[in-house]
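Of the protein chains in this complex, all but one are displayed in their positions.
Right after this comes subunit A.
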Amino acid sequence: MAEINLRQVSKTYFAATPVRALDSVDLDIAEGDFVALLGPSGCGKSTLLNILAGFEDASEGSALIDGGAIGKPGPDRGVVFQEAALFPWLTVWENVVFGPKMQGVPRADYEDRAREMLATVGLTDFAGSYPAQLSGGMRQRVGIARVLVMRPRALLMDEPFGALDAQTRMAMQELLLTVWEKLNTTVVFVTHDIDEAILLAGRVCVMTARPARIGREIPIALPRPRSIDDLTTPEFTRYKAEIMAEMRSAHRQAESTAA
């Protein structure tokens, strides 16, 4: 588990025309928090997550994990990608044990845990299958299992359920809730789906359109354990109305600054 602090983080991509993707982002995430970053697509959510993961460097400002500067990508920050990004030439089992193997963990020390994680995501019977033989939801579950095996201090998830159909998506959300309520890892969860953000997170950070800043942070006080049934409660609807209003005003703000 980890504490994450962003201080005035900005990011400019120097492409043919420079793109300012993040503008002075401040964000504090306490140990064990589940934070959702919510914003329209193209606003800079992935950029922010990639800085946390170490895939990109911030152009300005400081990004800290447990007080130290975030360095290269590593197993302490497990990333779950939108398209799962499994190695298609490895079986489910080989994908799940890839991390421990790369870190030189002896087989005896990771095998039990890998088996346990496969069981947690319900894929024990598919250990020998290749990713091409799995459905999108199953692939994403492998993506989660291979990260959990490494006992990361933080889980960074970039629209992990964005490409799934509605039903699979809900099943995955429930699975993630169960897993997280057991492990209590710090989670940064990127999404453009308001329902998903409210259902999962303890706090929703609404991001403005590009260049992204964090607008308002809305704590979600729905009791845990949560389930899909919470989607229809009055409190849920109240949060949804509040966040939608916030997103609309963030959008207006961005348009007026752009003009």
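Assume contacts are C-beta pairs under 8 Å (C-beta built on N, C-alpha and C of every residue); 3 or more make two chains touch, one makes a residue touch a chain; residues count from 1.
We take it that contacts and distances are computed from a predicted model.
Visitor: Just by its UniProt name, which of "Rieske 2Fe-2S domain-containing protein", "ABC transporter permease", "Thioredoxin reductase" or "PadR family transcriptional regulator" is the chain not shown in this complex?
Guide: This omitted chain is identified in its UniProt record as "ABC transporter permease".
Visitor: Which one touches the absent chain: A:77, A:192 or A:213?
Guide: Only one listed residue reaches the unshown chain, and that is A:77.
Visitor: Just name the one of A:18, A:42, A:88 or A:225 that touches the chain not displayed here.
Guide: Of the candidates A:18, A:42, A:88 or A:225, A:88 is in touch with the missing chain.
Visitor: Taking the entire complex into account, which one of A:53, A:198, A:212 or A:250 touches the absent chain?
Guide: Of the listed residues, the one touching the omitted chain is A:53.
Visitor: Over the whole complex, note the residues of subunit A touching the chain we left out.
Guide: So the residues of subunit A touching the unseen chain are 53-55, 72-75, 77-79, 81, 83, 85-90, 98-99, 102-103, 129-136, 146-147, 150.
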